[in-house]
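Note that one protein chain is taken out, while the other chains of the complex remain in position.
After this line comes subunit A, so read on.
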């Protein structure tokens, strides 16, 4: 369902990145990295709005022939990026939104771990499993 799920810290360093296809991992990483440009752009626009009405979901960041890249930013400026197969026309935007919501919950649970140091890469088997599930679309 999703090609890649990336979690990027507030200073744009990757905290967690998982791809469904190891061979394409580098390419996807480049795409995810570039997507940060759009995230920043959108955040700037969002930043002008009142904080209460802030929408965390950023929508489609950009698309390529094969991928659609969606973004989400938490209040603490952690960015979630999901890369989706663009040929999958059955996937609705609401589903992407739900994926982000679930990912946000997972992330929150993971960083609540007192042994996790904020700003470092996340290493958690439990999180891995949950994200794998999320990527394959059976949450």
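As a working rule, a contact is a pair of C-beta atoms (placed from the backbone, for glycine too) under 8 Å apart; a residue touches a chain by one contact, two chains touch by 3 or more; residues count from 1.
As a working rule, contacts and distances are computed from a predicted model.
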Choices "Exoribonuclease phosphorolytic domain-containing protein", "Nucleophile aminohydrolase", "Prefoldin subunit 5" or "Trafficking protein particle complex subunit 10" - which one is the UniProt name of the chain not shown: "Trafficking protein particle complex subunit 10"
Residue of A:21, A:41 or A:93 touching the missing chain in the full complex: A:41
Residues of subunit A (touch criterion as defined above) contacting the omitted chain: 9-14, 25-26, 29-30, 33-38, 41, 62-65, 86-87, 89, 118-119
